[in-house]
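Complex shown without one protein chain; remaining protein chains in place.
Our next item is chain A:
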Amino acid sequence: MTGEVAVLGAGMHPWGKWGRGFVEYGTKAARAALADAGLEWSAIQSVVGANTVRCGYPGQVAGATFARALGWQGARVTSVYAACASGARAIDTARAQILAGMADTVLVVGSDAAPKGFFAPAGGERPDDPDWLRFRVLGATNPAYFALWARRRMAMYGDTAEDFARVKVKNAAAGAANPYARYRSPVTAEEVAASPVVADPLRLLDICATSDGAAALVLGSMETARRLGVSRPVRIRAVSSVSPSHPRTALDLPDIATDSAPPGSPASDPFRPSIARAAYEEAGLGPEDLSLAEVYDLSTALELEWYEDLGLCEPGEGAKLLREGATALGGRIPVNPSGGLASFGEAVPAQAIAQVCELTQQLRGQAGERQVAGASAGITVNQGLFGHGSSVVAVR
């Protein structure tokens, strides 16, 4: 174990399509996190911003952008980018600064104003960029990759479209109780089945939307938490960050092909399960110790994949776990009690931070109608483009 840091404050801007700039959303989330921590902005020693992609500087220098918006006060500033894992990388950077003694109080902010429709690569002619190539040569959008995985689950494990719809129904029910969620209405299996196919077998309601939104955390050393009189803070006990092992044989965004695996070569360690395993090892706990999990349900089918990759059940048994009700609110191990990306949509640099905001509320017992009774340990997991995967374990 490398040591713990305390979550002093958590704050969010509601997800939606608000038509305003990401600086405004992020600043509101930051102010909410500061208020929650009971700290003045001037008491923050470091700001870590999770980058959003904008052609121009502000999105790429998110740390400085938020520091400027909150008022220059001399804090250390850092910006990080790791696509969907940006928020987790920002948390990890803040944690490293605290554990290294570089700062006692760090503000982490992620915010985005998302484009409408499919995510697309930046413009220009860039044949050396795998992300550009997959759109150019194949029209392979993000939902296409989600669908390849969904179809493979159907072939390998016998999952059905009805199983996938159950994930949406479950997450929509939880999201209806979350004031920060974009979609706050229950969804029925019939509504999922009636929505248009985007990429067979996935329908519109199987795939998360793009959204505006922001989330922020104030992290501090355990000593700082004591000094502030916080007797039982939520603690971040692990932040994993792993990359795949060669040869990577699972086709994933944004690649057109996997690595080759010569005959007789031993199977490489599959990537996705290694993300949570690293976090469990660092935290000194396992799936049996969890009260809840927040996973990246970019598609309904992908949530089932995460159950297995988190070790909540054996490979191929994700749909069974779901059907038993284990992952619903009130079940043995609720997954996405926040409502997940199904209810929020993607605000890329914010969502991994929002996951930790949800853990914080749950572990403090402040989650209202969606409270997981007696929550004492939670995990988040996410995966970004280009080999980034992160998982955060928080306890109280």
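The working rule: a residue touches a chain if its C-beta (ideal position, glycine included) is under 8 Å from a C-beta of that chain, and two chains touch if they have at least 3 such contacts; residues count from 1.
Keep in mind that, in the parts below, contacts and distances are computed from a predicted model.
Its UniProt record calls the unshown chain "Zinc ribbon domain-containing protein", which is the correct pick from "assimilatory sulfite reductase (ferredoxin)", "Bifunctional protein PyrR", "ABC transporter permease" or "Zinc ribbon domain-containing protein". Only one of A:C55, A:A155 or A:A373 touches the absent chain when the whole complex is considered: A:A155.
For the chain missing from the display, the contacting residue among A:G56, A:P263 or A:G374 is A:P263, taking the whole complex into account.
If you put the hidden chain back, the residue from A:G21, A:P121 or A:P273 that touches it is A:P121. The hidden chain makes contact, of the residues A:A35, A:L99, A:L138 or A:A193, with A:L138. Mapped onto chain A, the interface with the missing chain covers residues 117-118, 120-121, 123, 125, 127, 130, 132-141, 144, 147-152, 155-156, 196-202, 246-247, 249-251, 256-263.
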